[in-house]
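What you see is the complex with one protein chain gone and the rest in place.
Moving on to chain A:
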Amino acid sequence: MDAWETAFLAEIDRVGRETGPRVLDSVFFGGGTPSLMPVRLVDRILTRVRETWHLSNNCEITLEANPTSIEADKFRGFRDAGVNRVSIGIQALNDPDLKKLGRLHSVSEAMTALETACNTFNRVSFDLIYARQDQSLPEWQAELNRALDLEPDHLSLYQLTIEDGTAFGDRFAKGGLRGLPSEDLSADMYFATQEICDHKGLPAYEVSNHARPGQESRHNLIYWNYGDYAGIGPGAHGRLTLDGEKYATETHLAPNSWLSSVSANRSGESVRDKISEQDQYVERLLMGLRLHGGILIQHLSSISFSPNASSINELRENGLISVDETRLKATPEGRPLLNAILRKLLED
């Protein structure tokens, strides 16, 4: 058995001992490029997962894949190992833009991979990034329509975000990123996206995720509904309720440090923080308001913090949130302003 396999299995065992027997609704191979993993490793991991926890009926098992031929060649093997959903990072439907995004595949390669995926798995989703450099509104509308012509059941449509500490962020800081859309153009693109997808029967159920009703990613819904999830493997985050307390966990990010930590300390964990009631409240808000369904008020008030009443009133008056007996939601106008809404709700 190779060292990686040993380490993964040891980590599953460790987390399994901590959580005790629970029912798993989903498994997600994500972060980076899990499709590069050997089929055998995916198979071993899923086998050990089944031995450790009880899998629910039609448990969702997703794998994130890059649309290259090498990775597509392994789809059948992944399916036989138990994977029943793939999410493919296609990102753009034109080659120059793929290059600018730093992607190694071409559109035609992506189309082949998508076809293979559709022939192999029942559930296939793909990702596109929009509001890219020099992209116009009509260009994006045309590209999105082409994507919808491929008849996916699930689509992730992300606006390009420039974050500090990423390759894009560094280039942006150096002034090397031109032609990014203005706030107004990106708002126009966002609203056009909602309209087109609604029309084609793939309404958004979260800020950037669209699905034919029933095809939502069950796994990601756990994040947004602030359920428990265990993080296994390098750089994996988790949220676990243990003995009535909620913990945030993280493992070592660099694969080699993770590996040596697992073998030396019998654990790859680097962070285990008890999350205060206040922080739980903040996390529940920031995750839950992303969903069209919003947050169950009963979940918010079960914790001893409540939203600032005057903020709620102001946001309601501005038509950005709605509150009824059961739920707190961002309105369609409020959703693209979620960060501002959160800042307002969290004011003292």
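As a convention for this text, a contact is a pair of C-beta atoms (placed from the backbone, for glycine too) under 8 Å apart; a residue touches a chain by one contact, two chains touch by 3 or more; residues count from 1.
FYI, contacts and distances are computed from a predicted model.
Visitor: Which of "Elongation factor 4", "Signal recognition particle protein", "Recombination protein RecR" or "Phosphonate ABC transporter ATP-binding protein" is the UniProt protein name of the chain not shown?
Guide: "Elongation factor 4"
Visitor: Where the complex has a chain not shown, which of A:Gly16, A:Pro34, A:Gly82 or A:Gly231 is the residue touching it?
Guide: Counting the whole complex, the residue in contact with the absent chain is A:Gly231.
Visitor: Considering the whole complex rather than only what is displayed, give the residues of chain A touching the chain that is not shown.
Guide: 30-31, 158-161, 183-184, 186-187, 190, 207-208, 220, 222-223, 229, 231, 235-239, 248, 250, 279, 282-283, 286-287, 290, 314-315, 318, 320, 335-344, 346-347
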